[in-house]
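Missing here is one protein chain; the remaining ones are kept as they sit in the complex.
Then we have chain A:
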Amino acid sequence: AVMQRFLGPLLCLWALRLPAGTGAAARGLDVASYRERVRAMFYHAYEHYLESAFPYDELRPLTCDGQDTWGSFSLTLIDALDTLLILGNVSEFQRVVNVLQEGVDFDIDVNASVFETNIRVVGGLLSAHLLSRKAGVEVEAGWPCSGPLLRMAEEAARKLLPAFQTPTGMPYGTVNLLHGVNPGETPVTCTAGIGTFIVEFATLSHLTGDPVFEDVARKALKALWKNRSDIGLVGNHIDVITAKWVAQDAGIGAGVDSYFEYLVKGAILLQDKELMSMFLEYNKAIKNYTKFDDWYLWVQMYKGTVSMPVFQSLEAYWPGLQSLIGDVDNAMRTFLNYYTVWKQFGGLPEFYNIPQGYTVDKREGYPLRPELIESAMYLYRATRDPTLLELGRDAVESIEKISKVDCGFATIKDLRDHRLDNRMESFFLAETVKYLYLLFDPDNFIHNDGSDFDVVVTPYGECVLNAGGYIFNTEAHPIDPAALHCCRKRKEEQWEVEDLMREFYSRKKTKKFTLKRAPDHGEGENAKEPEDASSEKAGEKRNSKKRSHSLLSCPSQSFNSKLAVLGQVFLDNT
């Protein structure tokens, strides 16, 4: 103690003499401390949900109780499950898996949104199933091709299948989990409600071996593609019986958003050129008609005239999507625009009128959506730009200051005065917190670049899993793309590999080796492709006319991207 008293003043003197600090900007963010704050945010919300709201779908943070919103599935618990693992809480993950297996029942007389049930319940269960081995859950022998969570996901998905029985193949928006489509159900569905199934449904089909899921999802996607306007845009709502567009606003936000997202993610997950070519066509039209000064507006889908000069909170996923396909420059430019809106309000209003620079009447809320943070996470992977961490910092500060209440985190009802609403959506724990944490945790297993992997022996052969490249569904549930190559369909490929390896060790190479073309129109037509050398050459010729490079690739980054950080953007030379 004596020592301390003696040293105290000395240290003070020394501190005073230090040269003036160079400032917050130079010191950079303390990433670790923000990561811990995000973790604390998660547990504050999660524990209060368990305490006050479980087994209801959502927590009501102002009244400290629960309510059912999208069904009656303990939705917040399903949605938050994989976030637990990302935060490293293995034991709680295991506990929740058991709780869900016993407690959740889909044989209920409930009208559920087909879209929401798919992305939150099916997606949540699928990702939890695929991550369960990593989380130390004892898995059965057939994993990842079988398992209790997978069966639950399949059951939930089967409940949705009746919605797809329409003349066009586009699904109804709502389905009764017990009775199927209600008589007199409205045939009007939003575009995203039709085109947001391929990631979950194709995964289900690949894991279970039942092609029905992928087939209906593809059929719905193709129906939308067929009904695009002459200028290549899709509207907001369509009649699934008559295929007439009911709402003709075209844009990248609410009602359409995850359709585009799933075209890209589906293309990556399934190595599918057809989906990618659809997206690239849309991308062209979107750039032509809706993009102004790195903002994306709403236009009439047939004429291309601007109908709403509005930025929507939901549109903020776009830069992240662009970065996945290598359009990092444009992504960053748009991101910086969106970031200015956050700086103005401490959140993103549902609608923001761009020319007026203010919120739009009745659309001033911010339900703690994840989209801008999601984009920041993707872009940070690509650029390591500290500006993106700054957005993370701003998000943590805002959410803690504005929406934290005793019982959780409340939706902001009005960004102009920060009034709160009695709701905490399940995506807050599934997405917002997850992306924030991942932004501040660059070494998380989710960011694995292939330097780490697991080898799993299944009855279908040996699989390499968890090698990175996770595809997040639109509710931020990660899907391991390697798992899709693990079940059922593998045998033929394995035999082929065996043959080739034999060839490898034989002294005389007898065969001529011809490569198999990537399936252009889904895997079903794979077998029809003739396998002779001439087809390869012909194919090359045919394709070289259409395009100069593979659709399933990113452009490498330009030289000036080295300097495109801290808000600096570069214009194309073209």
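Criterion: a contact is a pair of C-beta atoms (placed from the backbone, for glycine too) under 8 Å apart; a residue touches a chain by one contact, two chains touch by 3 or more; residues count from 1.
Keep this in mind: contacts and distances are computed from a predicted model.
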item	value
Hidden chain of the complex, named as in its UniProt record, picked from "Trafficking protein particle complex subunit", "Splicing factor 3B subunit 3", "Phosphatidate cytidylyltransferase" or "TXD11 protein"	"TXD11 protein"
Touching residue (missing chain; options A:33, A:63 or A:242)	A:63
Residue of A:183, A:355 or A:450 touching the missing chain in the full complex	A:450
Omitted-chain contact residue, chosen from A:111, A:307 or A:557	A:557
Chain A residues touching the omitted chain (full complex)	19-26, 60, 62-63, 65, 67, 140-142, 264-265, 268-269, 271, 323-326, 328, 333, 336-337, 340, 343-344, 346, 357, 378, 381-382, 386-387, 390, 393-394, 396-398, 401-402, 405, 410, 413, 416-422, 447, 449-453, 457-459, 461-462, 464-465, 467-469, 471, 481-482, 485, 493, 496-498, 500-501, 503-505, 507-509, 512-519, 536, 539-540, 543, 549-550, 552-560, 562-563, 565-571
